[in-house]
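One protein chain is absent from this view; the other protein chains keep their places.
Just so it is clear, A and B label the chains in written order, and each chain counts residues from 1 on its own.
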Amino acid sequence: MSIGSISKIDRRYLYILLFIAVSIPLLSPLKLPIPIGEHAKRVYDLTESLTAGDIVIESFDFGPSTRPENYPQAKGHLFHARELGLKVVALAFWPSGAPIGEEALREVYGADFEHSSEYGQTVVYLGYVPGNEVGMQTFGDDTSTAKGTDHWGTSLTDLPLMRDECRSAEDFDLWAEWASGTPGEQQVIQFVQGRHGGPSAVPIVVGATAVSVSGMMNFYTSGQIYGILNGLAGAGEYEFMLNIGYGYPYEQGPSLDAQSLGHVLILAFIVLGNIGYLLTRSKGGKS
Amino acid sequence: MLYDLFALFFGVFVTVFIYSFLWKENPLSRAVEHLFVGWAAVYTLATMYDAALSQAIWGAERIEGGNYIWIIPILISFMYFFFFSKKYFYLYRYPVSIVVGIMAGMMICGMIQSNILAQIQSTARDLPLVGAGVWDYVGGSTFIQGVNSLIFVVASITALTFFFFTWEHKGVLGISTKIGRYVLMATFGAAYGSTVMARISLFIGRLRFLYETTYTDEAGWLVNAWYIIPIAVICVIIMALWMRSRPEEKPAEPAPKPEKPKSKG
Partner (left out) sequence: MSLVVKRYIPLAITFVMGIIMVIATYFLEIGSPARDATTLLTGTVDVIVATAGVIGLIVLLRHHGVNVSRRGKYWKYSTITIIGVITYLIVAVYGVAIQGRYLMVASEPVSWVYNQLYAHMDATIFSLLAFFIASAAYRAFRLRSLEASVLLLVGALMLLGRAPIGGVMWEGFPNIATWLLNVPNSAGMRAITIGIAIGAILLAIRQLMGVERGYLGPER
């Protein structure tokens, strides 16, 4: 292989290598041990610290394009909330999040949960709440003004949890934001937490796509976000902790193995590209 | 149900067709992209329609409940259709102005508290141990937390000075902006690593769909997505062979320019 060819590999061969590298662990898992990060641990510990009967807002603000990262995060936390006896008010400020939220609730609370006895008492699903950040602000000020019915058209006045207990942000004990864009965690901070007493009054935990986590770290260190599930890795860490504590199935292992090989391959591409560049430069050629 | 089987076939086919774009753009990938655009437009409209109905019409405090003042926003929004009028085009600016004014007002209110005051407060309030409560979690001695805190404060301030364009970056400011530049490079490096992680996660999600999705009917007949992938790949190969067999399209010749009329005299 000549110097010139190192820096001129057809991109389609790179695509094939990536495809193979990511596929192998999915078909034959490597079972790599998963280190639990501080950010996911804080989400777990804050949720554990809540007492039975505390109200958790689960906001499904993502679409099918980021489902591989956000869905396992949201479903795991929903399971955790149910196990602890927390009261869950689930909703979505993204229209595409509404069917995904419904699916997660059915998987955790049962296929027919909206007709169960606990619906309206310990769990309510509002579905899509329109208005984006304006809707968030309105929901924080008065939950019944933001949307008068649940996802299936039942008036909130017929649901004891919404009628008597969850009236505004003053009643929220935790806001779990599963976000992949706008409106997302920043809008919850601006239009809900900031208006109703700050982080101590409305603590927020976030499950986000990895691409947006680096941008929200300043909110984390300022305390406005208490904990973060960082993409697929964060989902895997949370599932792992739930698996140890509650026997929750740990399903993200193969995905994290695939992610590991993908990362190693990207690093290899960077090294290869720079070797070609440095060799070309040292020979006096144009890069 | 057959619907689910159809959905499985559709999902595998569009996935393979879109990935065929990576090899070379072809009619199948382009067709799926155009279908995607059409459906995305309708779904976006459907969500906006729902938002409008929920805000203005349904509910005890809206038109349905007798609160007819909500007819005003609907009438104002109809002014948007003057976008297509040549004579009264300017009337479409009225609803746009309302939206821009309201959103600008909300932006001012929301941004000041959460993105400026809270950020500055958390940097200054807990000195010397900035981030106290966060780094307590990691453990380690107060010395390590203090070092982290010092690095954090210095990095924040120097990165902020990088955006001071009122004065020339010389002397102390020059040193500060130089340090700030490296801080920002570290920030972008972390963002790059996170971006790679996110994108590969999306690809993993699609592969898990292709490798793990199954359909089982009432009779117990099982269809794996695996079985459908070769059929989709064969379609792509047939398309590639057809493209190769076609003569290359010559670019259309430009229309001849009309002759200039000869000037008299």
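Criterion: contacts are C-beta pairs under 8 Å (C-beta built on N, C-alpha and C of every residue); 3 or more make two chains touch, one makes a residue touch a chain.
On a predicted model such as this, the values are computed, not experimentally measured, just so you know.
**Q** In the whole complex, not just what's shown, which of B:111, B:173 or B:223 touches the removed chain?
**A** B:111
**Q** For the full complex, which residue in A:106, A:163 or A:263 touches the chain that was left out?
**A** The single option touching the absent chain is A:263.
**Q** Among B:120, B:175 or B:231, choose the residue that contacts the chain missing from this document, as touch is defined above.
**A** Candidates B:120, B:175 or B:231; residue touching the omitted chain: B:120.
**Q** On chain B, what residues meet the omitted chain?
**A** Here the touching residues of chain B are 3-4, 7, 10-11, 14-15, 18-19, 21-22, 30-56, 58, 69-70, 72-74, 76-78, 80-81, 83-84, 86, 89-90, 92-109, 111-112, 115-116, 119-120, 123, 131, 134-135, 138, 148, 151-153, 155-156, 159-160, 162-163, 180-197, 199-200, 202-203, 205-206, 209.
**Q** Identify the residues of chain A touching the omitted chain, counting contacts across the whole complex.
**A** On the chain A side, contact with the omitted chain comes from 9, 11, 14-15, 18, 32-35, 37-39, 63-68, 95-96, 98-100, 127-128, 130-131, 134, 137-138, 141-142, 145, 151, 153, 195, 210, 213-218, 220-222, 230-231, 233, 256-257, 259-267, 269-270, 272-274, 277-278, 287.
Criterion: only the chains that are shown with their structure count from here on.
**Q** Using mean CA coordinates as chain centres, what's the gap between chain A and chain B in Å?
**A** Roughly 16 Å, centre to centre.
**Q** Quick check: in the complex, which residue numbers of chain A touch chain B?
**A** 12, 15, 18, 22-23, 26-27, 38, 41-42, 65-69, 95-96, 128, 130-131, 133-134, 137, 145, 147-149, 186-187, 189-191, 193-195, 198, 209-215, 218-224, 230-233, 254-255, 258-259, 262-263, 266
**Q** Using the touch definition up top, name the residues of chain B that touch chain A in the complex.
**A** 22-23, 43, 46-47, 50-52, 54-55, 58-61, 106, 110-111, 113-115, 118-119, 121-123, 130-131, 133-134, 137-138, 152, 187, 190-191, 193-208, 211
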